[in-house]
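A single protein chain has been omitted from the complex, and every remaining protein chain is retained in its original position.
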Amino acid sequence: MSQYRVLIDANDEKGLVHKVSSIFYNYNLNILSNSEFVDKESNKFFMRSVVDGDVDKKELITALEDILPETASVKVIEPKKKNIILMVTKELHALGDILIRHEAGELDANILAVISNYDKLESLVKKFDIPYLSISHENLERAQHESKIIEAINNFEDVDYIVLAKYMRILTPHFVEEFAGKIINIHHSFLPAFIGANPYKQAYDRGVKIIGATAHFVNNNLDEGPIIAQDVKHINHAYSWQDMQKLGRDVEKVVLSRALKLALEDRIFVYANKTVIF
Amino acid sequence: MSQYRVLIDANDEKGLVHKVSSIFYNYNLNILSNSEFVDKESNKFFMRSVVDGDVDKKELITALEDILPETASVKVIEPKKKNIILMVTKELHALGDILIRHEAGELDANILAVISNYDKLESLVKKFDIPYLSISHENLERAQHESKIIEAINNFEDVDYIVLAKYMRILTPHFVEEFAGKIINIHHSFLPAFIGANPYKQAYDRGVKIIGATAHFVNNNLDEGPIIAQDVKHINHAYSWQDMQKLGRDVEKVVLSRALKLALEDRIFVYANKTVIF
Amino acid sequence: MSQYRVLIDANDEKGLVHKVSSIFYNYNLNILSNSEFVDKESNKFFMRSVVDGDVDKKELITALEDILPETASVKVIEPKKKNIILMVTKELHALGDILIRHEAGELDANILAVISNYDKLESLVKKFDIPYLSISHENLERAQHESKIIEAINNFEDVDYIVLAKYMRILTPHFVEEFAGKIINIHHSFLPAFIGANPYKQAYDRGVKIIGATAHFVNNNLDEGPIIAQDVKHINHAYSWQDMQKLGRDVEKVVLSRALKLALEDRIFVYANKTVIF
Partner (left out) sequence: MSQYRVLIDANDEKGLVHKVSSIFYNYNLNILSNSEFVDKESNKFFMRSVVDGDVDKKELITALEDILPETASVKVIEPKKKNIILMVTKELHALGDILIRHEAGELDANILAVISNYDKLESLVKKFDIPYLSISHENLERAQHESKIIEAINNFEDVDYIVLAKYMRILTPHFVEEFAGKIINIHHSFLPAFIGANPYKQAYDRGVKIIGATAHFVNNNLDEGPIIAQDVKHINHAYSWQDMQKLGRDVEKVVLSRALKLALEDRIFVYANKTVIF
C-alpha cells in the first residue's frame, strides 16, 4: 500500500474530474482528500488528491497522462521528507522558529545546511547539529559571491527548497533561475507595500495601523514572486519603528513557517504569478 | 441551460466522486465548482457541486440516487431567492445590517416579514416596505405566544429560513421542531463560553481580552446547535461591559450576515451537531 | 457640572503633565480618563483628558494656555452631537452602515445631508428623513461641479465632518483646502497598496492572500492623508476580484464607521501626516 499526492493542472474542459476519478476508481485507490479549483479568468483547472492503494507510481502517471488532455501537467508525489537549505544573514527569529519546529518533528524536512554571508548565527545552528556554511560576501562581486553559494548548494543532492529566512542580499536573476520555483522568501512587509529598505521605517512614517509580512516564491525580483502566505498585526501610534520591527518579526516567522509547511506538503500550485493552495 | 447546486452526503466508500462525476459527464454538465470532504472520524462523505447544462432536475436526482449507495442524501437546488423571516426583540444592529444588505442586493432572499415581541423596530422596518408583525408576549404563556408566532409564520408559504436577529426569548422544543433545520441564531458570545444572561458582563468580570459572537442553527437548545460562523475582537482592560457590548454588536451583525449568506447559497451541511461549509 | 474633553499638544518638555494636572486640580475637576503620548522622534507631546466639574470653558482654556508653553495647542470641547455631511456615489454599503448606526443612536452626530453626484441612493436616504442633494457632475467641469457642492455644504452651519462614504470622484486641492482637516475618506484598499482604480482587480492580479481598507483624513491627495483606521480580511485563490470586492465592502464599512466614531468622540490628533488616537 502506497500513499500518493496527485497534483494535476490543465486548461479547463468538461470531464476532467470524471477522467481523473475514473483512473483512481479503476486502480482501486482510496481518495483520502480531494480539492479542485477552476480559475475562470484564465480557464485553468487545478486538482490535488491524496490517494492510497496498491499501484506503481509510474503506471499511475502514465494512466493519468493518457486520459488527460495534452495541456495537463501531472505530478505524483510520495510523501517523504524534503531536503531544504536555509539561507540567513544575521537575524535569528525566522531561522530559530524553523529549527525549533524541525526539532519538534513538525516539519517533514531534512535541513541539509544553513548558509549565511555572516558567521553570527553559527553557534545557534551548530547546537542543532546542522552544517553552517559561512560564505562571506566581503571583497567579492555579487556574481562571485553567488557562484560560491550556488556551488555550495549544488554540493547537496536533491535540494527541494531553498528558504530565505531573512537573507538580506538581493539575488541575481541567474541565481533565481538556477533554482527556479524552489526559493521561498519572507518579505518584511505586507506586499505590495513598502518595497525596499527598512519597510518598518516607511510604515512608521506613513502612520499605518497595521503591519504584516509576506512569504512568496522568488522569481525574477526579490519581492515580486507568487504569494504563498500573508499575515498582519494591528499597531497604534505608540509603536516606534523599532517596536514595529520587533512585532513584525513575530509575523514574519509565523508566515514563513506556514509557507514552508504548505510547500513541504505539496499543497501549492503556481501559475500567472499567483498560487493556488489546497 | 439550467444551473444547479448539487449537495450529496453519504457514508464514505470508494468511488463516490467517480460515480457522481460520471453522471455529470454523461449528462454533459459543466462543473463550475466542486468541493468534497470526508470526515474520517464519522466516515461521512460530503460533496457540493455547482453545475450547468441541459438536464431536468428530477432526472438528475434520480440518476444520482440510482448510482449512489442507499445511505446517500441527494439535493439538487436551483439558485433562486430564498424566503426568510426575521425575528427580533429591541436591538436593531443585526436587523439593520440585514436590511441594508437586502437593499444593496447582496442577499439572495425575500424578507417575507419581521416578527417581534415589541413594536420598537416597526418604524425602521416599515421604511423598507417589509411587513412588521408585532406579537407581544405580555400576558401570554410561552406556549400561547409561540403558537401565535408559529401561526404567523405558517401564513407564509415556503419559508426557507427563520433568522433570529437578536430575538431575546427562549424558544421551546416545540417551536424548534416545527421549523427544524431552518432557524439561524446569533449568540451574543463566543460559544461555548458564557452561556446565559448578560454574557458581556460575565466576560467583563472574567477579564477576558477577546470577545466574540457565534451564528448557529438552533436545535433543542437556544445556544447549542451546529455552529455556522464565529468571529472575535480584541479588547483590553479599558472596556467597560457596555463598551464590550457595543463592540460585540459589530461582531454579531457581521457573523450573522455571513452565516445567512452561507445558508442562502446552500453551502452548509449539518451533521453530528456540526457543520461542513463549502 | 460640565464635562469637557481637553486636547493638548505641544513640543515636549519636562513638567507638562504636572502643569496640566495642576490646573485640573486647582479647578477641582475630576479626571474621568486621561491619555498621554510623547513621540520621541518628533519631540511632540499629546494629551487627552476627559474631566468634569464646575468651571467655565473659556476660563479653563485661558488657565491652560497661561501655564503651557507657546507651542501648545489647547482645545476644550463639550461633548455634543457633531454635524456631519455624507458624500456618496452609487454604492450603499458604507452609507447604509452609517444610517443604521445613526438610527440605533450609536453615532453622536446629526446627519445634515447626503450629497451625491447620482440620484441612485436617494430613495434609501429619504427613508431616514435625511435631505439628499443630488448634484450631477454631468456636463460640468470639475471646478464647477465642486463649486456647487461647496455651496451646498456651506449652506449648512457648523459642519464638523464631511464623510466620503464611497464618493468616487477625485477632489481638487481647492475643495480639500476649503474643508481642511474635516474630510474623512474610506479607501478601498489596504494603504499604501494598490493606489488607483479598481484596487481589487490589482490585488487579484497580484494574488494577495489578504485584502483591507483604510479610513483616513483627506489632505492634498485623495489616498494619502493621515490614516485613522485600517482592517483586513484573509482571502484565498478561490476569490474572484468581484468576491474580493464584496468582502472588501464589509471591511470598508466597518473601518469607516470606526474612524467616524473616533472623530465624533474627539479622540484623534493629526500631525506629520499621521494620527495619534486615544
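Just so it is clear, A, B and C label the chains in written order, and each chain counts residues from 1 on its own.
Quick note on the criterion: contacts are C-beta pairs under 8 Å (C-beta built on N, C-alpha and C of every residue); 3 or more make two chains touch, one makes a residue touch a chain.
Here the structure is a predicted model, which means the values were calculated and not measured.
Among A:14, A:93 or A:267, the one in contact with the hidden chain is A:93. Within the full complex, the residue among B:17, B:84, B:133 or B:229 touching the omitted chain is B:229.
Mapped onto subunit A, the footprint of the missing chain covers residues 91-93, 96-97, 99-101, 103-104, 106, 124, 127-128, 246, 250, 254.
Even with one chain removed from view, subunit C keeps its contact list with that chain: residues 14-15, 17-18, 21-22, 24-25, 28-38, 234.
The omitted chain makes contact with subunit B at the following residues, 37, 39-41, 190-194, 206-210, 212, 226-232, 236-238, 240, 272-277.
In this text, only the chains that are shown with their structure count from here on.
Where subunit A touches subunit C, over half of the residue numbers in use are shared by the two copies, so each contributes mostly the same positions. Centre-to-centre separation between subunit B and subunit C, using Cα means, comes to 35 Å.
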